[in-house]
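Before any comments, here is the structure.
One protein chain omitted, others in place.
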Amino acid sequence: MGNLFANYGEAVAMILFVIGFANLLLHKNLIKKIIGLNIMDSAIYLFLAQKGYIAGRGVPIVTDGVQSVEAYINPIPSGLVLTGIVVSVSVSALMLSLTIRLYRRYHTLDLDEISTLLKKEGV
Amino acid sequence: MSKLKSREEYEKTGSFRFWRWLDGRRDPYVGQVEMKPQTPVETPELTIRERLRDSQAVRDKVYDIENNKSLNFFHRVYVLAAIVYCVGLAVILLAMVAYLPPTGEADRPVNNEVSARYIESGLQETGAVNIVTGMILDYRAFDTFGESNVLFAATTTVLILLHRKKKNQDGRVEELENDRLLEPKRDAILQGSATVLVPIIILFGIYVILNGHLSPGGGFSGGAVIGAGLILYLSAFGFERAEKLFTEKLYKTVSFAALTTYCLAKSYSFFTGANHLESHIPLGTPGAILSSGLIFVLNICVGMVVACTMYTFYVMFRKGDF
Partner (left out) sequence: MTVFQCVLFGFLIVCAVSVSFSKNLLNSVLIYMSFSLVMSIVWVTLQSPDLAITEAAVGAGITSLLFFATLKKIHAINTRREQEKKDVFQGLNEKNVGEEVSRRE
């Protein structure tokens, strides 16, 4: 149980990850599944940003010419997460457009109904 | 056509008739067989009702999930397994977190010499006051280039999936798909607030992009803000006015120009840097708006790509056409 309460931010990120994963597994509705995947994305970003955070240090923007490591937090996770957030929106746009195509074909969003219809069609 | 005979003589020969028959230029049965106009097939109303009822019965049978035994059994096992798996995953991950070094301390393996290098000599090497922007657009610029291409590829895929032709043969289908018929056309409150807000939002986006190397923000966030402003303009004033501003040609031109500029500029800078040549790109004084060399240009490129991507996503989702 060592650092579980000291690392409460990371613990919350992991719990969010599991909640999103449960959403993805247990819901039959495709929209809910996509929201679950987005929550998993956010959890991973939260974990990465927690890794780069150092208590008592400031935003990685050079102020007053101070350029020592002691003044700023780690900038690398911020850069990684910044690119990740923008990619996640394109991923969710892609998934939503696939959902619209599925709805146009089968007129339902329930995965069970879609799979039974597929069986009837003999695919 | 033969060159040895004149046209009249040639038309009397058998080969002419054979070729004419083969090409299908003349129907041999015209004038020989009595033709009757086809009567339109009338479906009796009873058949339509039967079909309706049959399709309803098929639907009932297909959607009869409650009585499908194999599906029910699978569901019970699946839900149980999923819950057990999720709980197990949560326990394993939380145990992992318990063994991690505490958050917020400086002497951790994450804070190694790489981040120290970025912080200590980032300002001299890239000229950007914002260390994050200096990192993602100078040290790791190809990474960001790949990501801009990911955005472009996502837009292309959404275009393929949701694109619809402007002239639909079946007008009824278009009417059903067109959800704009149901929304208010000239909403006074929305238009009034959009008139005030849209210029401010777009101006703020431009400010965020241009100050990306000095303050928080940059191409990604500023581009998203500009895209949101364009979407607000679109939903307030309708597609007719927005189409005057933003067309498919503009999207193609802007994305292509921005991606090409990014690729060429960064290739030049990496090429000269790898060969120990002078790149002749002035870094300027740190803190000035026209400083930090290529980062200023790259921010604008990324911002344009992101803004176009966001707007195109929305337009494709709403209408399926520019």
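Labels A and B are assigned to the chains in the order they are written; within every chain, residues are numbered from 1.
The rule is short, and it goes like this: a residue touches a chain if its C-beta (ideal position, glycine included) is under 8 Å from a C-beta of that chain, and two chains touch if they have at least 3 such contacts.
Because the structure is a prediction, the values reported are computed rather than measured.
In the complete assembly, the contact with the undisplayed chain comes from B:Q56, out of B:Q56, B:T156 or B:T285.
When the missing chain is restored to the complex, the residue among A:N3, A:S42 or A:Q67 that touches it is A:S42. Note that of B:V132, B:L159 or B:A242, the residue touching the chain absent from this view is B:V132. The chain not displayed touches chain A at residues 8-9, 12, 15-16, 19-20, 22-23, 26-27, 29, 31-32, 35-36, 38-39, 42, 45-46, 49-50, 52-53, 57-60, 73, 78, 81-82, 85-86, 89, 92-93, 96, 99-100, 103, 109. On the side of chain B, the interface with the absent chain consists of residues 49-50, 52-53, 56, 130, 132-133, 179, 182, 208, 216-218, 220-221, 224-225, 227-228, 231, 310, 313-314, 317-318, using the contact rule stated above.
By our rule, only the chains that are shown with their structure count from here on.
Separating the centre of chain A from that of chain B, both taken as means of CA atoms, is a distance of 20 Å.
Chain A meets chain B in the complex at residues 1-4, 6-7, 9-11, 14-15, 17-18, 21-22, 25-26, 50-57, 59-62, 67-72, 74-79, 82-83, 85-87, 89-91, 93-94, 96-98, 100-101, 112-113, 116-117, 120. By the touch criterion given at the top, residues 62-63, 65, 68, 71, 79, 82-83, 85-86, 89-90, 93-94, 96-106, 110-111, 114-116, 118-123, 129-132, 135-136, 140, 143-144, 147, 150-151, 154-155, 157-158, 161-162, 215-216, 218, 220, 224, 286, 306, 309-310, 313, 316-317 of chain B touch chain A in their complex.
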